[in-house]
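Okay, so here's the structure we're looking at.
The complex appears here without one of its protein chains, the remainder shown in place.
== chain A ==
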């Protein structure tokens, strides 16, 4: 399948594998610089507490603008590459063969079952597919193309120009040592709306893809090893008795 893809085609974008430093875009640095200076100016007036707070905020923002890094993002381990893409990766070991797991993943229409935040994936042809996610103001969809397809080893894709959220990704499969099945590694890169700041807000509200990816991989492992995923949804409790959920 998709024989025109070179088995050794490189990853769509370089990954700085374990760097934990976050870089701000020039726009973000500009905005933070202006806000920081404004806060510092305001801190020259007012009561002692206001001065202290505004001064601290001003120094923080100006410092972020000057150094081009976001310590909050760094603390939250939000990773970015040179181009300002947010990088997300994770790994899990699943007790099945690489061939079996690759086959599940390669059937792209399965992906919404694996990744809960995807609404649908429509296969357009051998290489191209249309991905749809629900957004805060209606569905967002984009087209993506496969950039690598190595049965039992690797699948990679990249969004086509014009995507609302530019993104790329790859899934790697390799046998785990001993009789433990397959180590799956997922690498994703996306241009976060709002840059680093947007990524920080998303992380703090639990919407950031690294959290979604972890849940997805934990569900995928359970689905593959058990044939279902364990749940307590719908179980009895003292909350149900009072008309609440569960």
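Heads up, the rule we're going with is that a residue touches a chain if its C-beta (ideal position, glycine included) is under 8 Å from a C-beta of that chain, and two chains touch if they have at least 3 such contacts; residues count from 1.
By definition in this document, contacts and distances are computed from a predicted model.
Asks: Per UniProt, what's the omitted chain called: "Glutathione-independent formaldehyde dehydrogenase", "Putrescine transport system permease protein", "Transcription initiation protein" or "Transketolase family protein"?
Replies: When "Glutathione-independent formaldehyde dehydrogenase", "Putrescine transport system permease protein", "Transcription initiation protein" or "Transketolase family protein" are compared with UniProt, the left-out chain turns out to be "Glutathione-independent formaldehyde dehydrogenase".
Asks: Have a look at A:34, A:56 or A:226 and name the one touching the chain we're not showing.
Replies: A:226
Asks: Mind pulling the chain A residues that touch the left-out chain?
Replies: Those residues of chain A that touch the unshown chain are 93, 95, 180-181, 211, 214-215, 218-219, 221-222, 225-226, 228-242, 244.
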